[in-house]
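First up is the structure itself, then whatever we jot down about it.
Omission of a single protein chain aside, the complex is shown with its protein chains in their original locations.
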Amino acid sequence: MDILNPAFWTFVALIAGIYVIFSLGLYVQFSLAGLPNFGHVAFMAVAAYTMAILVVRYSVSLQVAAALGVAAAVCLGLVLGIPSLRLRADYLAIATVAGGEIVRYLAMNLPGLTGGPLGSIGLLGPGNIASYNQEWQGLLDRLTAALSIPLGRSATRDLAMALLVWALAGTLLVVFWRLERSPWGRVLKAIREDETAATAVGKNVFAFKMQALVLGAVLGALAGLLLAWQIGVFSPDDYQPTLTFYAYLILILGGMNRLWAIPVGAAAFSLLYSGTRFMDFFPLSLINSGSRAFLRLFLVGLLLVLFMALRPEGLLGNRRELLLEK
Amino acid sequence: MLEYLAQLTLNGLITGTILALTGVGASLVFGIQRVANFAHGEYMTFGVYVALVLNVGFRQDLVISAVGAMAATAVLAVGIHFAVLRPLRGRGLVALSLITVGLALMLRHLLFLVAGAGIHQYRIDQTAVFDLRIIRVSPGQAVAMAVTVIVAPVVALFLARTSVGKAMRAVSDNRDLAGISGIDVDRIGAYVWLLAGALAGLGGVMFAVVQGPFDPNLGSQVLFLIFTTVVLGGIGSAYGALVGGIVLGLVMDLSTWSGFAGGLDARFRPVLAFAVLILLLLYRPQGLFGKARVL
Partner (left out) sequence: MCKRGLVPLGLVAVVVLLLAGQPVGAAGSPAFTLKYATLAGMTGDPAIPGQAWTEAGRLAVEYIDTTLKTMGLSDIKVVLSDSQDSQGVPQAGVEAAQKLVNINHVDVIIGDMWSSVTSAVARAVAIPNKVLMFTGGTNPALTKLNAPGSPAIIWQPVPADDLQGRVLAGIIADALGKTARINVAGRNDAYGSSLAAVFKDAWTAGGGTVPKYIIYNHQQPTLDSEAQELVQGNPDGWLFIDFCQTFTKLAQPLMRTGKWDPSKSFGSDVLIDCKRRGVQNFPGMRATQANTSSGTSFPAFKALFEQRAKRGVTFAADLAEPWDSVFVAFLAALEAKSSDPMQISQHIVSVTNPPGQEYTFQQLDQAIKAILEGKKIHFNGASGPLQFTPEGRVSSTAYDIWQHKPDGTSAVMKTITFKP
């Protein structure tokens, strides 16, 4: 077993980077604005499907399709947000979960539009394989070629993608870090702490919350597009509510109120998730592999509970700053 | 046509009553403990498998198996409450909900590990049928109906007449006021978990009886319907959940009736349920029977 093969871990790192962007979107909505959005994965889904449908059926170019994908996610955010932003936290959580599940069910049951349960390869009807990421692969190839000048043979496509994703993630983290410390960010925190007080001083609470939601949608959309391009194929099963739970877990693992803890949380989560695929060592190898699959998810659940119980402030957080609910 | 409609109504009532009974427990828990229990589906599955062990393993009849399931699930619910949820109360809604997500993962995969990756069935002949002229009922459905007819009024009476029941409703309605008026809120909180667990176990067994073959995914497949029932009835309102569950079941099944402009494709029933849920949350978040709170 070639445990330290960089090919595998580069892939894991790249997925972790995409999760950073996804979780950052959740951070903006939840940690900054106090909106417990449990349907965040729907932004990923809407962006990916929009982009894929445009590229495959209407031969739209990659950049335009991507921009429209993000726009579609923003529309979803607006449609969901306008009625529900005034809801209480627990109702908002349920409403967003329901919204996310509606998106997934529709994707699953409208095969004419989305390819149905088969996923994106079914977008051109039965018997055809629909593919949307040729342009992206071309871009990656050019990037890989450029990288092979300094790096030689270790410059693979996945490495190029990983660098690209982390560069983007890093940039976004910096941007939002500045935003968080700006007046805009301060108003959001005030709203999160005490909405009534914020309204009392004349802030348009609704507008600020909506902005947070929309920004979260944009980030979720970006993550969805990157993931779709990397894997090359997606299906409605990729967008189950569990993905949003994972994003929350990432926020918690790092530390709920620290933006720079997100990469730490994403790395920890990815290690946990991928690491548990390696349970074929003694004494666990004595257990049937089917049972090991169940054991793996049991462990993920157990770790989630233990972590929430024993270290709710996350790896980098501070007990005094503990604030998981408004 | 009438027969079709009658049969659909029956199906809707049966699904609805199962949702109603399970929803009562979930609603009270949500109202009193203020936690969205994402593991509620797994509590139901746990009850299903306890009943399976009793029914198939120990050759007990279905009634005893169901009672055993209720007892076991009640113990499980209370146990988890004392071991995990109560000590971590202060963490807040989102944290507790995530903990219940983790518990759900653990419970479901534990059941898979123990029961294996296969399907099971109770010892009922699912192909037998009682022909009542315009409707036809399976033994499983008959059992479910009988149970509901007996249990639902008992639960309603319990909540209305007994002091514990009244205390539960009081705490769910206004925790602080109930505490001031001398109710031991903590103790009632534990009792609520007992009730919710017992009803979840019963609801699960009934689902399994009506469904036929089942596997450990059973509970998670109906979790969101339970949540919808709770919201429909009004979070914290037990009577609301009873009514809400029946309404939801009927709406979902009747919507497929061809008399309604061809009827909704049955695949889209969950979409309908979710859409109802969202509309409710937007325009009447207190549900049918909850009190309109200042949001």
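Chains here go by letter, A and B, matching the order in which they are written, and residues are numbered from 1 within each.
Keep this in mind: a residue touches a chain if its C-beta (ideal position, glycine included) is under 8 Å from a C-beta of that chain, and two chains touch if they have at least 3 such contacts.
Bear in mind that the values here come from a model prediction, so they are computed numbers and not experimental data.
Trainee: Please pick, from B:Thr15, B:Asn55 or B:Ser172, the residue that touches the omitted chain in the full complex.
Mentor: Touching the chain that is not displayed is residue B:Thr15.
Trainee: Of the residues listed, B:Ile64, B:Ala83 or B:Ile119, which one is in contact with the missing chain?
Mentor: In the complete complex, the chain left out is touched by residue B:Ile119.
Trainee: From the list A:Val64, A:Ile129, A:Ala167 or A:Leu306, pick the residue that touches the absent chain.
Mentor: A:Ile129
Trainee: Taking the entire complex into account, which one of A:Ala42, A:Leu140, A:Leu227 or A:Val305 touches the absent chain?
Mentor: Touches the omitted chain: A:Leu227.
Trainee: Please output the residues of chain A touching the missing chain, sorted low to high.
Mentor: 1-3, 5, 7-8, 11-12, 15, 108-109, 111, 116-119, 121-122, 126-129, 227, 230-235, 237-238, 240, 274, 277-278, 280, 288-290, 292-294, 296-297
Trainee: Take the complete complex as the reference. Which residues in chain B touch the chain that isn't displayed?
Mentor: Contact residues on chain B toward the absent chain are 4, 7-8, 11, 14-15, 109, 112, 115-121, 126-127, 129, 131, 136-138, 207, 210-213, 215-218, 221-222, 253, 256, 258, 263, 265-267, 269-270.
Keep in mind that, in the parts below, only the chains that are shown with their structure count from here on.
Trainee: State, to the nearest whole Å, the distance from the C-alpha centre of chain A to the C-alpha centre of chain B.
Mentor: 32
Trainee: Inside the complex, what are the residues of chain B that reach chain A?
Mentor: 34, 36, 84, 87-88, 91-95, 97-99, 101-106, 108-110, 112-113, 117, 224, 227-228, 231, 235, 265, 267-268, 270-271, 274-275, 277-278, 281-282, 285, 293, 295
Trainee: Once bound in the complex, which stretches of chain A touch chain B?
Mentor: Spelled out, the residues of chain A in touch with chain B are 30, 36, 83-84, 86-91, 93-95, 97-99, 101-102, 105-106, 109, 245, 248-249, 252, 290-291, 294-295, 297-298, 300-305, 308-309, 312, 323-325.
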